[in-house]
Each structure stands twice: as C-alpha cells, then as structure tokens.
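First the structure, in the form of structure tokens, and then the observations on it.
With one protein chain held back, the other chains of the complex are shown just where they sit.
Order of writing sets the labels: A and B. Residues in every chain begin at 1.
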Amino acid sequence: MNYVDTTYPPVRESRQVASFKPALLQTEEHHLCPGCGEPVAIRLICEVIQELGLAQDTISIFGHGCYGAFMSTLDVETTLCLHGRAPAVATGMKRMRPDKLIWTMQGDGDMVSEGLAEVLHTAARGESVTCFMLNNGVFGDTGGQMTAASVVGQRTKNTLEGRDPGYHGFPITIGEMVAALPGSAYVARGSVHNAGSIAQAKKMIRRGFERQMANAGFGLVEILTMCPTGWFLPTKDGPEYMMESLGSVYPLGIIKDVGAEQPA
Amino acid sequence: MSLRLIDGSEAVAEAALSAGLRFYSGYPMSPATDLLEQLAKKLPQRGGVCINADTEIEGVNMAIGASMTGFRAATGSCGQGLSLMQEAIAEVALNETPLVIFNMARSQQDYFQATRGGGWGDYRTIALAPKDVPEAVELTQLAFHLSDKYRVPAIVYGDNILARTLTAVDTSPIAFEPLPPRDWALDGTTGGTGRSKQIWTWGVGKHNTPGPGPQLHWRNIADKFARIAETEQRWEAGFHEDAETMVVAFGTAGKFVEYVVEDMRQEGWQVGFFRPITLWPFPEDALERGCKTARQVLVFELNAGQMIDDVRISLGKRVPIRSIGGISSDDAGINIGDRMDASYIRARIIEAMEPVS
Partner (left out) sequence: MNVAARKLSRGTIVVAVDRCKGCELCVRACPVDVLTMSEVTNANGFRFPLLAPGCTGCTACQQVCPDYVFEVYKYEEAVDELAAD
C-alpha cells in the first residue's frame, strides 16, 4: 500500500479547510489521555467564541477536572474556582459585568456531585450565565471514581463491581432537573462521539451563548465526552460505549429553549 | 460631621457603602441577619447588588466572583456561618482576590477561626475587632482599604452587642491613601491577545505568559503576609506605663475592660489595659512594651482561652498570664451571656490583684 506523504501542506493548488487548533488556544499540547473527548469540546467552545467575536468580552470560570489543563492554554480570561462553586462565582461576575459572556467549565463530578446546590440555585435565580458540563460519568482527574452522574452498572475505581443502586443510588440527570426550573432558558445535551454529533454540539454551544447575550436566563450545555481511561476501555471503543451506557441515560437533544419560542 | 442614631448593623452597612461596596451576598444567621437586611434594602438603591444567597458557601463564592471583576464585594455571617466559608477565605488569600468578610458573631469564641483560619495552605487573614459602633464604622472602611491594598481577605469581627446597640455615628467616607488600579481584575479585554489574564491559586500562568508556579507563588504570598504583619498592627492601650496588673481584651470586651480599668484607676488600683485592634496581625511587640511593668497579665475573653495563646506568644514566660474570662452564653446559645458585665470584670480583676488570704 502506498501512502500519501502528510508531513507538509500540499504543493498542488488547494485551500485549507481546517487548522490544527482553534485561534483561542495558545498551543495544541495538553496532557489529557488518548481518546479523551474533552479537548474536542474545548475546541468547539473556542471556535464559537471566535466566530461570535466575543474573545475580548468573555470570562471563563473553571472547576476542577482534567479540562483544567486548558486553564493554561485558553486565550480568554480565566479563573479556577473551588470545586463545584463555579455557578456561584459566575453569578457574582455576571451581576457586576452584565454585558460580558460569562461561562463555566465543569465536569459531572464538579457540577452534579460537589456543585449540585450551586447549579440549581443559579438556574433558579435565572442568572444569564452559561454552564458547561463535560459528562463522562467519572471523576477523571483523580483516576476515574464514581460521581452522582455515573450510570447504574458502570464500573469505576470505587465501584469495581458496577454501580449498584441498592448501595450507591441512582444517577442524577441534571439537565432535566435544571430544565424544570423557570429560571433556566436553554438546556441542551450534545456529545462528541462522531463528526455529526460534534457539529450538533457546536450548534448547541452557539445557541447557548446567543441566549446569554440576549439575557434570556440560565443556560446549561451538557456534552458527553469519552473517558476510555476511566471506563477501562481501549480508546477506539470509547464512542460506542459512551452512547450505549451514558447515552441511554442522558439522551441527546435540546431539552429546553425559551428563545426558540420567541417571535423572530 | 453628621451624626445619626442608628444600630451597629446599619452603621456597618452604611460604612461599607461609604467604602464603595458594590456587591454583597449573604445568608441570614443571628446576629448577622440585620446587616444582610440593611444591605438588601440599601445596596440596590445605591447602584449595587445584594443577593440573598441560598447557602453561605454560595454567598462567599458570589462575592469572590464580583471582586474578581474589580468591584468591592463582601459577605457576612456569624462564626458558625464563617465556618462554611473557610475554604473560600483561604482561596482568595492564595489567589490574591480582595474580599471583606463580616463576622457579626454570637460570642468571642471565633478568635481562633478569625486568626488561624480553617482553610488549607499558608495564608493569614487580616482580622479587625472593633470595640464599639464608631470604631466599627472606621474599621469597616479600613478593611476594604487593606483588602484592596494587599489583595488579601479581611475579617471585621463584630458581635451581637455591636449589631444591636444604637449609637450616634457619622458614617461618611474616610479618605485613605490612593490605591493603584486593579490591573489584575478580569473584564474580558485581554482575551484573544495572546496575553489573556488568569487568576489561580497555583500561579501557573498560561503557555504564553507562564506564572511563578505553585511553590514560588505561595512563597511570595507568605512573604506578603509577613510584610503585612510588620506594618499593619493596630492596638489601643491605657494606664500601662506603671501598671502592676495588665488586662488584655478584644472587641466589645475591650470597651468593658477599659471602662472598669478607668474606674479602678480613680480608686488607686495600679491597673492598665491593652486591646489589640488587629487580632491578626497581633501587636506582639506593643503588648510586650505595654506589659513592661506588669507583674501579672489577665486575659478577659469570653471563650475557653483563645487570644491568651497570642498573649503567651508575645510575652513568653516573663510574667504570669491568667484567664479571667471564660465561656459565657445565654440559654439560647446565641447571646453573649452574663460575664460581659462591668461588675463581673471588676470582681475578677480585684480577685487577681488582692493577695490570697
């Protein structure tokens, strides 16, 4: 089999249609695991901020997780806050700088375990901030333990026999809970398991930010991301496993969009 | 100078507004509730925001967010509520975000909490303890100034007597030295420039603009607190030049002790008082100088013995040190109890000064 030399850009007449990294990342390098879905989600957020022209009008608040690696490479203003508290920090920021795009970057461990009160109260208050939850059903940064979002039967470092509802209880589907609160304006759940879902997730991110800039109320964009390390899987099996396990408990789609009901 | 007869909660609220408070988030808890209610009413009227937080943890974190964007922000509760905020107080000390925390305390039992703190890491908290409402007005404004100047947390340690006592006070703004602009604050504008800002307790910085990293960052902060310790001590002392017995007290207890000592001096007792205004940094050298002639030091604090540790650190074994206070509470566990009483204090001092028969 003869392969094409992919070391350099083509000499034949062509146009570039995709770059290595988005403009708002200072480097492509990161230490996240092979097959991790989080860098894909980060890339989408960077692209949307750039496309909306909001790089100089945005402040991001990171919780604690593997995605924290991007604290040091994201070229927008960032702060790291206490585990779970990002929506509260976002509240203070948005109240003082209501014209800025304020968003949080959290995992399921950060938001649904530690930060359950914060996200629910912030949504109830209808703060026009956008909270992102990268959902892989584990506390990835500490090696892959169970969170409040882990699904029944999911094997993790501290549920080696699989999450047993009789002992460990049932997962909390935060998207549906937030959507039930009158203060929430946009709740969507996407994933990064294939190019099609990635394109859909990008649309959700954009819509979420647009709703914030229209002061519609609280926005939650959940993105299912692969964690083959936390799932004890070969990397190439991550996407399929994710949609079979997490995907069956966390269905993809727009859960709530008050902006969609507004007249054009 | 325009005096109004108002209670300590309202006075502290007005003082905070005079200092330029723009954001307050709090949760009700006696005796800090009145402060929250005052600010819920006044802050929106004066162009600020007051959020009735659903938990103390959220309250302090909201205030942190507001402060990070460059505005004066505060939260408050009593010591039991501050317990929940310990992690957040350490966080702002280590990520250099100004924050004022009001402890309208139920008792004097929060001294360790205020001065040692229960958060992780090598950090200190400036703690200011007013003796009465007029001093609370001054120290509230000072707290915002010092917090901004050094980018550190500052606690104003009041109590329920302070919160509820009506006094004629002037709450107009006090002029402090001008402060540099908040160029560290986040407002989004450095985004996409390749030099976007970051606030992080680990001081890692970004790929293009690396920071000192955790070790050096934390050492720098420790050095900063050492500088604050040298320059920001405040205290008050009286009748100490020839005192045979010195009485040390803080907060409202300090005012009671001052009153008793003044009375006893007129009767000829060789007694003096010392009151730290900054619980941290504790005025160690000033206390040592104040106790030069003393043959015993009595510590009047209404707890099982907390400030007495700092008195011992200051004086060593040079002079006997005893507690004449103790835990004092009412049946509800919320009010200061009956040992905050001039006759009681007087009796304990006399008991310590008269030879044992």
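Please note the rule applied: a residue touches a chain if its C-beta (ideal position, glycine included) is under 8 Å from a C-beta of that chain, and two chains touch if they have at least 3 such contacts.
A quick note: this is a predicted structure, and the numbers were derived from the prediction, not measured.
Partners of the chain left out, restricted to shown chains and counted across the full complex, are A.
Touch with the chain omitted from the figure is made, among A:Gly175, A:Gly190, A:Gly219 or A:Pro239, by A:Pro239.
Touching the missing chain, out of A:Arg43, A:Arg125, A:Arg189 or A:Arg207, is residue A:Arg43. Residue-level contact of chain A with the missing chain is found at 1-4, 6-21, 25, 28-30, 32-40, 43, 192, 194-195, 198-199, 228, 235-236, 238-239.
One rule holds in what follows: only the chains that are shown with their structure count from here on.
For the pair chain A and chain B, the distance between C-alpha centroids works out to 40 Å.
On the chain B side of its complex with chain A, the touching residues are 22-23, 25, 49, 51, 53-55, 57-59, 61-71, 73, 87-88, 91, 95, 186-194, 196-202, 204-208. Remark: chain A residues 23-24, 26-27, 29, 49-50, 54-59, 61, 71-82, 85, 88-97, 100-101, 117-118, 121, 125 touch chain B in the complex.
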